[in-house]
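A single protein chain has been removed from this complex, and every other one stays in its place.
On to chain A.
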Amino acid sequence: MAHRWTPDLTHADVTPRAAFLNRRQIIAGLAGVGIAGGIGGRAMAASDALEPNDYGDITTYNNYYEFGTGKGDPAKNAHMLTTKPWSIKIDGLVDKPGDYSMEQIAEAMTMEERIYRFRCVEAWSMVVPWNGFELADLLDMAGVQSGAKFVAFETAMRPEEMPGLRYPVLDWPYVEGLRLDEARHPLTIMATGIYGKPIPNQNGAPIRLVVPWKYGFKSIKSIVRITLTDTQPPTSWNKANAGEYGFYSNVNPTVDHPRWSQASERRIGGGLFAARQDTLMFNGYDEVASLYDGMDLAKNY
């Protein structure tokens, strides 16, 4: 069952007609018209409509340290990554553990387009039109057992294809994790495309996580393994610097990174003179707030 999450508003509600028509042309060129409901800009929290970044910006400005620490390194080096064949090992507390091939997964899942804000912990942001499916559906495919409380993810580690692995920037392989209820939230998707095209290698081909209310590093790329566990799994940036990167890493303008403010962000694509924008709580996705009822988000950063 996909389409659990439907945007309240569509482009027409929030966008001046000229811009709306213009955007419709873009959208029509992408993925067909049938998905218009699914791609409605998330306008609830943002006062302006979500205008996706250029395909060029999205695919040349990346943090993917397995291919180098420079923003342009992934676009330069990620072509070395073999993404076919690809499978995800799903194991741990599931009824049907095993290797799930991309073909198998693609066949079983319902693809949607989701235009999400993407907020990096470095205080820049983009808007990305992802194609993918809800992670909950993949979890159901494997059958989550009742004892599972967390989901652990792991990125491919292939030194011969990933030149960045030569440097101990992080403790490779890259690992991430979510609480099960976060993983099952309808906003949480596994993305396999951008702008209706297969996701480029530098953006995490062939399949990556997207958790739009958390800092970008939680949205782990090129996933080869998903493990259901009953204990909180280790996460790469938390291991590297626990004082700066917590397990939750929800976008939160009131909790600063120790080395920089998170109160505002620079929207990529605005050029040299673009004004900073205020960062929104949960990156504007207020519907996830109930997941954290009663939690001190300054402590659980």
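Operating definition for what follows: contacts are C-beta pairs under 8 Å (C-beta built on N, C-alpha and C of every residue); 3 or more make two chains touch, one makes a residue touch a chain; residues count from 1.
The rule is short, and it goes like this: contacts and distances are computed from a predicted model.
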| item | value |
| --- | --- |
| Listed names "Phosphoribosylformylglycinamidine synthase subunit PurL", "Butyryl-CoA dehydrogenase", "Cell shape-determining protein MreB" or "Protein-methionine-sulfoxide reductase heme-binding subunit MsrQ", with the criterion being the UniProt name of the chain not displayed | "Protein-methionine-sulfoxide reductase heme-binding subunit MsrQ" |
| Residue of A:56, A:159 or A:234 touching the missing chain in the full complex | A:56 |
| Listed residues A:82, A:110, A:145 or A:261, member touching the removed chain | A:261 |
| Residues from chain A at the interface with the omitted partner, ascending | 53, 56-57, 60-61, 65, 69, 71-72, 122, 124, 167-170, 237, 240-241, 259-261, 264, 266, 268-269, 271-276 |
